[in-house]
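A single protein chain has been removed from this complex, and every other one stays in its place.
Letters are used for the chains, namely A, B and C, taken in the order the chains are written, and counting of residues starts over at 1 for each.
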Amino acid sequence: MDTIKVAVIGHRFMGRAHTHAYTDLSIFFNTEYKVEKSILCANENDVFDLADRWGYKKAVENWEDVINVKDIDLIDIAAPSSMHAKIAIAAANAGKNVFCEKPLALTIDEAEKMVEAVEKNKVTSMVGFNYRRVPAIAFAKKLIKDGKIGQIHHFRGIYQQDWLCDPAFPLAWRLRKSAAGYGSHGDLGAHVVDLARYLVGDIDEVMCVQETFIKQRLKTVYENGLQAKAGTEMGEVDVDDASSMMVRFCNQNIMGYIETTRYGNGHRNQNRIEINGSKGSIIFDMEKMNELEYFSSEDPDCLQGYKRIQVGGDSFPYTANWWGAGHIIGYGDTFVNQTYDLCNAIHKSEKVNPDFIDGLNCQYVLEAGQISAETQKWEKVKKY
Amino acid sequence: MDTIKVAVIGHRFMGRAHTHAYTDLSIFFNTEYKVEKSILCANENDVFDLADRWGYKKAVENWEDVINVKDIDLIDIAAPSSMHAKIAIAAANAGKNVFCEKPLALTIDEAEKMVEAVEKNKVTSMVGFNYRRVPAIAFAKKLIKDGKIGQIHHFRGIYQQDWLCDPAFPLAWRLRKSAAGYGSHGDLGAHVVDLARYLVGDIDEVMCVQETFIKQRLKTVYENGLQAKAGTEMGEVDVDDASSMMVRFCNQNIMGYIETTRYGNGHRNQNRIEINGSKGSIIFDMEKMNELEYFSSEDPDCLQGYKRIQVGGDSFPYTANWWGAGHIIGYGDTFVNQTYDLCNAIHKSEKVNPDFIDGLNCQYVLEAGQISAETQKWEKVKKY
Amino acid sequence: MDTIKVAVIGHRFMGRAHTHAYTDLSIFFNTEYKVEKSILCANENDVFDLADRWGYKKAVENWEDVINVKDIDLIDIAAPSSMHAKIAIAAANAGKNVFCEKPLALTIDEAEKMVEAVEKNKVTSMVGFNYRRVPAIAFAKKLIKDGKIGQIHHFRGIYQQDWLCDPAFPLAWRLRKSAAGYGSHGDLGAHVVDLARYLVGDIDEVMCVQETFIKQRLKTVYENGLQAKAGTEMGEVDVDDASSMMVRFCNQNIMGYIETTRYGNGHRNQNRIEINGSKGSIIFDMEKMNELEYFSSEDPDCLQGYKRIQVGGDSFPYTANWWGAGHIIGYGDTFVNQTYDLCNAIHKSEKVNPDFIDGLNCQYVLEAGQISAETQKWEKVKKY
Partner (left out) sequence: MDTIKVAVIGHRFMGRAHTHAYTDLSIFFNTEYKVEKSILCANENDVFDLADRWGYKKAVENWEDVINVKDIDLIDIAAPSSMHAKIAIAAANAGKNVFCEKPLALTIDEAEKMVEAVEKNKVTSMVGFNYRRVPAIAFAKKLIKDGKIGQIHHFRGIYQQDWLCDPAFPLAWRLRKSAAGYGSHGDLGAHVVDLARYLVGDIDEVMCVQETFIKQRLKTVYENGLQAKAGTEMGEVDVDDASSMMVRFCNQNIMGYIETTRYGNGHRNQNRIEINGSKGSIIFDMEKMNELEYFSSEDPDCLQGYKRIQVGGDSFPYTANWWGAGHIIGYGDTFVNQTYDLCNAIHKSEKVNPDFIDGLNCQYVLEAGQISAETQKWEKVKKY
């Protein structure tokens, strides 16, 4: 049996999520190979302790030391977004397969170079749009592919979080363009755009509006993702708090709408996707991610209605490996599903979706949106 | 005790709805006056039978015969939209108070003349945005006014019906510009725009996209509202099937979005309004019109959540006159609430909202949207 | 065209509800006859004013004066429960058709005599279980009859109100055996038992438990239904606050459970009915009375789920006469549906369900429950 040896770079929220995935893969899936958690890398002291707790063979502090370790098969980038490009390019050039958290990069230029690197070196690449492996989303994809929705007329993706409603929330790295690239438009928007591309198809044109409701916040003295503490000096929020985008798809007569906000008071993490077609509709909400609402106008008149399908058990993608219908899986488990497909692809030297090209194409959409937010005109989306 | 004498022009869907309102007013509300259903007018044979069944003193066939009847206090226009302007203007000029179903008129020019007529003659006018008298909406208004939502950041109004998903549905009058003015943009959009104006405030600019998914349908041989029968000849749908509009409000930093569609498969009549503010949020859905979802971020952290408030009983606007909490009222009953406010205003010779000026201002928004759908640019909204 | 002349006895909550029904019948239904609101009767001064407002020909104070009025076709009893029997028996003996609000009577003896009277005089009788005319319930009945649910395994009917949670709520007439017969067991239980009988079938045996959580309350100085005001003297609550009943149906292997409470904090009027069968399930909740949840295990595996059916429009019982799907009807409108069936039956001299025999059989179930609450044993249910 083969072993896939993994180095994970990053040990915060996503480092933990990926560690969980590599760990639980063998508990829930029958694979023809093993996965070894070889290296945990992070530029902070606690990486040694965490590597030990999390079951890694060893820990290192500098990511450069990971790249050329001979028998590493997969480099998994869970580091800050500003480091994605250089690590990924170095990894690809070293012939490593590479997984990168979303967003792929801070700029289009970086993202294009990342694609170039993985294409040139013919390594397997994947970008971390884990929502594709929410079983209800994979099932929605199947319904669309099987023609159950018919011709699509509407796509709405509204992603609401609410952690910025509090004016006392400090100027975390996610609120600075230099560290995050975009605001909600990139952070949440990347997920929605990827789902739009996955479920419906390529996007051709966008018209975007953005707002920054609170423009000054207290600078953080120690930045640690969402847990940043406020200091005493004010600084500027230079990314969007909320972004609203009309969307035209390629070669399809569909009305598309994508909205993201961090001011959706009361919505901790509501990624609500609604698709209406000539034969049916689907509604998905990330906070209820084990359900899919499905309507079919092919049902007899008096039996038509939105059906709450509990996605679990033997009849749905991914779920047969889990607990049985009605015993829900969690957010973390979507990473296990994702890792399963990634490792299978590496094992067979195949491609897997969403790869870096998907990541780049997603970023082209976001960038066109960002430009449109300034020009206040419809902007064409570049395609790879 | 005074008596308010009413002539209702129109005897289809809305004629019935208004008749129900004038009839039930005295059953559910204690008024200082009586309402007499004096005349039912419609240009069809069955008006005599219906007037008899519905309890009118008499029936007439020509609306012109109604205008100058001496002791009529209120002329209620439930006739096709194309007739609104001429009837309303004649009525106002005859010194009659006038109620007109939405949309106020087919064109801005007509609407402006209607406003001019009621203003000049100092009669009470009202336009039929009955959703303002859904108790949950009136209560939402109160929450906003009382500061419970705080500073508003987002307004979303998405109105979905689905009766056009069926390609065999014929070319009803609502699908023709000459009879309906707009498509979903006017029919459903008027309600949403009015609620946006009522709950949030005036609209300054709009950016609109529209689609007509099915451009040819079988002409109807007999047009009767939604019940039109298909013939054998094809005709063109020359209004929108769906309309999507970004909205900027006056003097407020709010992201607004208004969408209407007749292709929202599975949604029979979902007028979903969501408002997020700095202190709280509300969600309303017309299909569950006796409920309001309310979130307050002023609640303690672990007790925050969307609350399903059953709007009924003594604590809410209008509902004390009905059945008690948990015993819901229906769509038709919103007309009774509306009629109560209208007749009170007439009794006291006061103004009432929404009046023809509201109707005109709503139409200015729709018209700016219609122009934007062609220019594909942001368009300023005229204001009265 | 015939005219059915009605005398309504009672002018509080139910008097208003019935008046609404007789009034609106001709607005929403095409009948071959007319209905005339001939007499409103109530032993209080304001009956004259109300009769005038509500459109009755005249008002009288003593019910005895109504019984023998020659051309009255229907006597409608909306008076206090303690008066049901004597009025109904007198009416039947005078050859009048008779409608009586639920509960039919305070005692079995009274109820039996009422049945005897209507049977002997061959008049049409009906008891006011208006929930049978909630379209979603009528549709549920159809689904069961059509075999869509298969063999029934479970019936659960849990009716929760919460107006007694407040210890300051006074000792209203509903809390006294002499005026109300039973507590929640009769008031709410009658509705649930009737729905169990309607949807599933006759009940054979019951096992009941009851509680009175607050045994002393302030006596009311003026009793007016739920609006009673508290005085200063304490009195005993001598009926149940809540009642829980296991139920065995006749000739069917079904587990039945019926519960009623006035302490279901937060449930203003939740009459939740759930039926599980071998082929499907249904769930109904009175607070969402325009919906029916339906599950079919005959759907393909991955398309199974509870479907929220919006009951409205042309495909459902009663609703074609109303507003169209998605435009909901209200609690009051169920009385219009009920009155339609009642008046049709009177017009054709036919029987209608639920008649006094249904009312009596319902009462037999409640009485067996009451006895069981004392014996703490299973008790057989008498049947007419």
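The rule is short, and it goes like this: a residue touches a chain if its C-beta (ideal position, glycine included) is under 8 Å from a C-beta of that chain, and two chains touch if they have at least 3 such contacts.
This is a predicted model, so every value here is computed, not measured.
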item	value
Candidates C:170, C:280 or C:354 - the one touching the absent chain	C:280
Which residue of B:307, B:347 or B:382 touches the chain not shown here	B:307
Residue among C:154, C:177, C:347 or C:382 touching the omitted chain	C:154
Contact partner of the left-out chain, one of C:220, C:244, C:290 or C:334	C:244
Positions on subunit B contacted by the hidden chain, ascending	139, 294, 301-310, 314-316
Chain not shown, touching residues in subunit A	13, 16-17, 19-20, 23-24, 26-28, 34, 53-55, 161, 226, 267-270, 286-290, 310, 312-313, 322-333
Residues of subunit C in contact with the chain not shown	153-154, 156, 158, 160, 162, 165-167, 207, 209, 211, 213, 242, 244, 246, 253, 255, 257, 259, 261, 263-267, 276-281, 295, 297, 304-306, 376-378
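The working rule: only the chains that are shown with their structure count from here on.
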item	value
Maximum centroid distance from subunit B, chain identifier (CA atoms)	A
Averaged-CA centre spacing for the pair subunit C and subunit A, given as whole angstrom	54
Where subunit A touches two or more other chains, by residue	304-306
